[in-house]
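Sharing a structure here in structure tokens format.
Only one protein chain is missing; all other protein chains are in place.
What follows is chain A.
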Amino acid sequence: MPTKTKAKSLPDGQLDHHAINEFKDVPIRATIEENKKIMEELFKDSSDIVLREFDIENGPKAMLCYVDGMVTTSAVDDALKALMILEGNAFSIDRITEQTLPVTQASKIQFYKELLTNLLSGDSVLFVDEQDTAVCLGLRGGIRRSVSEPETETVVRGPREGFNEHLRTNTSLLRSKIKSPRLKLKSFVIGTETNTNVVLAYMAGIVNPKLLEEAEKRISRIHIDGVLESGYIEEFIQDQGYSPFPQVQTTERPDTVAAGLLEGRIAIMVDGTPFALLAPFGFWQWLQASEDYYERFMATTLLRWLRLGSLFVALLAPAIYIAVSTFHPEMIPTNLLLSIAASREAIPFPAVVEALIMELSFEALREAGVRLPKIVGQAVSILGALVVGQAAVQAGIVSAAMVIVVSMTGIASFTLPRYNAAIAIRMLRFPIMILASIFGLLGIIIGVMVVVGHLAKLTTFGIPYLAPVTPVDMSDMKDVMVRAPWWKMKKRPKYMGTSNVRRQRPEPEQ
């Protein structure tokens, strides 16, 4: 029997001008005509909404609604067939859901908000006449991109699967990595219009409960009309909005997310993007590539050092060249200095201007290479080789030494495995170059001190950004400048504050 609850009337004015949330307390009507009228009004001018009316054999009228293209048509057909040949007299919703429908996911709904959310997520909704409850059939389908190799994080050794735009695919990839009930995938819906599904993943019993609580708090604080990419979420939940440094890691690799969760971090996955977020994300994670943990530890350690060196080169090389050549020529060995002087002899610009021209054109080239269609990309690289290369030197616009410095800087900035961190470094290079041109090495020191000071003050989800180096924790150093062999990494990073520190079985006592 239809139960009269706090039946709230429909919102005023045109129905399709209201957000879904406003239909929270609007109950589903008991007659098909009424429901159909509401639906038609809601989805006026929406050509992809299908409202299919039919008669249950010897029974009441019914209506099936779904979004065309988001359902598996054959499954809907099967369900429809089962309903049409339904026999008997009792046509209650309960009976239909519990006995008749050949559908794995079916749930009863009573209010329009739920109905709309599910319908627009791809579910089909069944109304039956004289019932104030609708049934939601999970027959989602449609076209999805297949799981393919992640393009931004390629590895030589390691899994080749990457996330795609479908949240459920992504969570299933993650679940297939961690087959444990401890893996929790807590769901949120963010965006008043987009109603995007967001999943907060963590390992229960490993994650620091305070971190989890904080993450949940920050996610539920977000009120925005739409979330189209995880970047939206990232900017909302980071500690320090005005920092150039990323405080949340982005990755499209399920193995990276799984490794992060096992370290006691949390992951946030957003429907519609292959990029998952991992937090906390500190400075030393800039240098960690997923492959580090798959390759042998000695080679990995060497690569870590190489990356750290490259980081400094990427940040400082042009600045040091400017400072030393214009303020401190006594620091350059005589013969090298004479070579530099010979190559600079005909250059009309000061070293700063030269460096800025080269760096900017290099950055422009890189940006052009990223944005252009792949077919045109080749032309860009040919032109680029001319601009940042021999032609510019022969024309006497830039010196050969500067070309070398800029190329070194470019190569060094590519070695950082985290793209968002590399962008920060690229960006900071310019102010430090200008400081170097004004104050020489002193300027570089000032710049570096400001950067280091900021890094030291920065936190990521309450954890110091430079942890575990400052505040120092020797036992956590095993995964910073070196990557200890796996049989040595017996404990999870302490600075994460995990509730379960041990990740290997303790050695049996003799």
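As a working rule, a residue touches a chain if its C-beta (ideal position, glycine included) is under 8 Å from a C-beta of that chain, and two chains touch if they have at least 3 such contacts; residues count from 1.
Simple rule for what comes next: contacts and distances are computed from a predicted model.
A chain of the complex is left out here; the name its UniProt entry carries, from "2-oxoglutarate ferredoxin oxidoreductase subunit alpha", "ATP-binding cassette domain-containing protein", "Peptide ABC transporter" or "Spore germination protein YfkR", is "Spore germination protein YfkR". The chain not shown here is touched by just one of A:P102, A:P209 or A:P329, and that residue is A:P329. In the complete assembly, the contact with the undisplayed chain comes from A:P350, out of A:P350, A:G462 or A:P485. Here the missing chain is touched by one residue of A:L228, A:A342, A:A364 or A:V472, and it is A:A342.
The chain not shown here is touched by just one of A:L51, A:I178 or A:I438, and that residue is A:I438.
Mapped onto chain A, the footprint of the missing chain covers residues 325-327, 329-330, 334, 337-347, 350-351, 393-394, 396, 399-400, 437-438, 440.
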